[in-house]
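The complex is shown incomplete by one protein chain, all other protein chains being positioned as in the whole.
Right, subunit A next:
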């Protein structure tokens, strides 16, 4: 939607890296809320009073329509339904003055019946966020099987982050240090996030971007040329750098 692309208008000139990111995890762990928060809600910074509520948002970009905000807010609050199939979103962030990273995010549905489709989304992914729910012990087990599957089948250079969502519900915590230990043992990035309080959400994505071997990619990166099948950065197939079309 319109807000999704706001940040692209304000991006600084410099190198642009595109990364394909995939979100995996059991259903109802809050993947969609996490990614929507990151892509749509967090980029909005303004204080507005709507319907006598006080919203504090971070809004970057042009303030064109108060209704858009309203829409986003409503949409976000209602976002309790399961994702159908997979949702595609993009987000562009400036890592520093000369580096811009564009995430192309596949938010997959966690239901069992979509499992066979998952390889289609992680096949060319550069990074993955595997989400579990800190209040549900079983969701970490599921997350571990996803990590294993990624390590076995996905790109060998894939950067994987493990995110324990719903950290605001600490009273009902079912998973404690186990996840952190597992993450450091297997070499994953680790964050405990909350899609409600937004804690660690930006940090999660930013540290993924920083973790990517940017310097190495700079030599290989290419823009969005016509070959859409090869979207994203293909690490195994170095080609001469071409100009960036964005």
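Assume contacts are C-beta pairs under 8 Å (C-beta built on N, C-alpha and C of every residue); 3 or more make two chains touch, one makes a residue touch a chain; residues count from 1.
To be clear about the criterion, contacts and distances are computed from a predicted model.
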Omitted chain (choose from "3-isopropylmalate dehydratase large subunit-like", "Vacuolar fusion protein MON1", "Polyglutamylase complex subunit TTLL1" or "TBC1 domain family member 19") - UniProt protein name: "Vacuolar fusion protein MON1"
Residue of A:111, A:151, A:186 or A:207 in touch with the missing chain, whole complex considered: A:111
Interface with the undisplayed chain - residues on subunit A: 1, 27-28, 30, 32-33, 36, 40, 71-72, 75, 78-89, 107, 109, 111-114, 117, 120, 133, 135, 166, 168-169, 195-196, 228-229, 231
